[in-house]
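All protein chains but one are shown in place.
As written, the chains take the letters A, B and C, and residue 1 is the first residue of each chain.
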Amino acid sequence: MSEHEGGARRSSRGTLVIAEDRCKGCELCIDACPPRVLVMSSELNEMGYRYPELTPGCTGCTACQMVCPDFVFSVYRLTAATAPGDRRG
Amino acid sequence: MERELVVTGVGGQGIQLLAKTLALAATREGRHAMLSADYGGEMRGGPSKASVVIGDRPLRALPVLASAWSAIVVHHRFSEPALARLRPGGPAILNLPLVAPASLPAMTTYGVDAGAVAKSVEAPQAIGFVLLGAYNAVTRLVDPASLVAAMQELLPPYRKQHAAANARALAAGAAVLDGPGADLTEVSR
Amino acid sequence: MTVIDTSQPPSEPARKVADFRPSLLLGEHSLCPGCGEPVALRVLLEVLQELDIVQRTIGVVGHGCYGSFVRIMDVDVLQCLHGRAPACATGIKRVRPDCAVFTMQGDGDMANEGLQEVLHAAARGEKITCVLLNNGVFGDTGGQLTAATVLGQRTKTSLEGRDAETHGYPIPVADLVAGLRGAAYVARGAVSTAGAVAQTKRMLRRAFETQLAGAGFSLVEILTMCPTGWFVPASEGPGYLGDSMEQAYPLGELTTWRH
Partner (left out) sequence: MTLELLEGSEAIATSAIAAGCRFFAGYPMSPFTGLLENMSRQLPAAGGVCLNAESEIEGVNMTLGAAAAGARAATGSCGQGIALMQEAIAEAALNETPFVVFNMARNQQDYFQATRGGGWGDYRTITLAPKDVPEAVEHAQLAFHLADKHRAPVIFYGDPLLAQTRIGVSVRPLDFGPLPPKDWALDGTGGGTGRSRQVWTWAMGKATDPGPGPDRHWRAIAEKFAAIDAIETRSEQAHVEDAETLVVAFGSAAKFVEYVVEELRADGHRIGWFRPVTLWPFPGGALAAATAGVRRVLVFELNAGQMLDDVRIHAADRSAVRFIGGVSIAESGLAYGDLMDAPVIRDRILTACSEGGRS
């Protein structure tokens, strides 16, 4: 997956499914994310919390999932974007 | 019929062991026996008392005897409360010369110089077994062979070497008073 | 800024490398935002699955916020009295030696109410795994001082910060346990960063391996964030943990049993 609109093109090797309704807005994922591609939403979820949103550049490293106390993240690595020889994890 | 024995004296005289020997001998004969021990924290020198009850049916007697039929008085010290519970007429073995023969006028008393007897059979430690042998010779509560077997059973492994001397003491004590034996049926509560 | 749709799995070829939560978690918890305890629970359950001992594991859970995990962990569990988990776990393990038995306790539970239990279980070399979730406060009751509260930390019963003159010094449980011969594996981890979480998971795995090998007692102390009890914003929990608790309780393995 890659960004097709707006600013600089930034390739994503991974992506997430975010169960945003489960999020309590602690923001631990924001700092934990190495490529810093998570941002807090301006909208509130049904519990009234802001939640993380994914911007391009995810590496599929799972750091967000590792630190999330509310089990909000599922992490995927994109097969097509995986460069030859890059078989980490 | 239930027969009660109280043994009283000072700790270290073998009181608990002789009472346990009698109770075990009766048990091994298939009879009912109860043993209550009453002694202080001191191993030696303090009051030591034991009571044994033997019967042919489940026992009615209490673990604190209301009264007793017979006694072995190993030492006069601390003996008063126990002796006050004896029923008149029953047999009492007195350890001479530590215990004065006149101390139990209402009982059929038998004096045994257990110390001298024990020494004479080269079992100086076995005064208690001399007295038990004598007691059983009078009362015929158990088979003398049962006493020897019970004594051997109760010896811990590290004291097995005393078995022969203890057996001599039992026999020597019995020899002192061996006669027709007391007629137990004549003695009632 | 472009936001990627994360409501559905990707349509292009991809493989899932991390699920929301292990299948042994049956539902939601209601702990505070930024709490570290659910993270510790997740890696613990993942270890049970990876070691394939799920169907012979019994947990003993003490009293603290994590007590509510009894409802959501798909493991046989005894919820025990405050502080008594290592004693209960001892009884369980002794009559079911083929089971893997673990305790889950907070610092109030283990370091305050039940310090004697964990020390004696360790000294006996009890073949159980004790997990200490150490956040330095009584979280469940709203942030009071525990035996593990670090010097200077403000709690509702040490408003000016813990000072040694008034409140004494914090008790480093893992270090105490590591000093006992019956303890075969003792380690201290944290859940404040992704790296620490990964390290903590390895520690838990080694602790259970130690138990399964019959080598002796194992304990993993896990430093967990309690932003509510620390009176800091949730997002600052990991930083606060690193600046305060980790200074008093260095991370790493204290006792390792060699195969």
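Basically, a residue touches a chain if its C-beta (ideal position, glycine included) is under 8 Å from a C-beta of that chain, and two chains touch if they have at least 3 such contacts.
Remember, it's a predicted structure, so these values are computed and weren't measured experimentally.
K.L.:
Just to confirm, in the complete assembly, which displayed chains does the hidden chain contact?
P.N.:
Taking every chain of the complex into account, the missing one touches B, C.
K.L.:
Would you mind spotting which of C:14, C:41, C:75 or C:148 touches the chain that isn't drawn?
P.N.:
Only one of C:14, C:41, C:75 or C:148 touches the chain omitted from view, namely C:75.
K.L.:
Out of B:37, B:96, B:116 or B:175, which residue would touch the omitted chain in the full complex?
P.N.:
Of all options in B:37, B:96, B:116 or B:175, contact with the hidden chain holds for B:37.
K.L.:
Identify the residues of chain B touching the omitted chain, counting contacts across the whole complex.
P.N.:
20, 23-24, 26-27, 30-37, 40-41, 58-60, 62-64, 66
K.L.:
Spell out the interface residues on chain C facing the chain that's missing from view.
P.N.:
Contacting residues on chain C, toward the hidden partner: 23-24, 26-28, 48-49, 54-58, 60, 70-81, 84, 87-92, 94-96, 99-100, 116-117, 120.
The working rule: only the chains that are shown with their structure count from here on.
K.L.:
Suppose each chain is reduced to the average of its Cα coordinates; what separation in Å results between chain A and chain C?
P.N.:
Distance between chain centres: 26 Å.
K.L.:
Taking each chain's centre as the mean position of its Cα atoms, how many Å separate chain A from chain B?
P.N.:
So the centroids are 91 Å from each other.
K.L.:
Cα centroid separation between chain B and chain C, in whole Å?
P.N.:
Chain centroid spacing, chain B to chain C, equals 65 Å.
K.L.:
Can you tell me which positions in chain A touch chain C when the two form their complex?
P.N.:
1, 3, 5-7, 12, 14-20, 22, 24-28, 30-32, 39, 49, 53-56, 58, 60-80, 89
K.L.:
Which positions of chain C touch chain A when the two form their complex?
P.N.:
The contact residues of chain C facing chain A are 1-4, 6-10, 12-21, 25, 28, 31-39, 42, 191-194, 197-198, 227, 234-235, 237-238.
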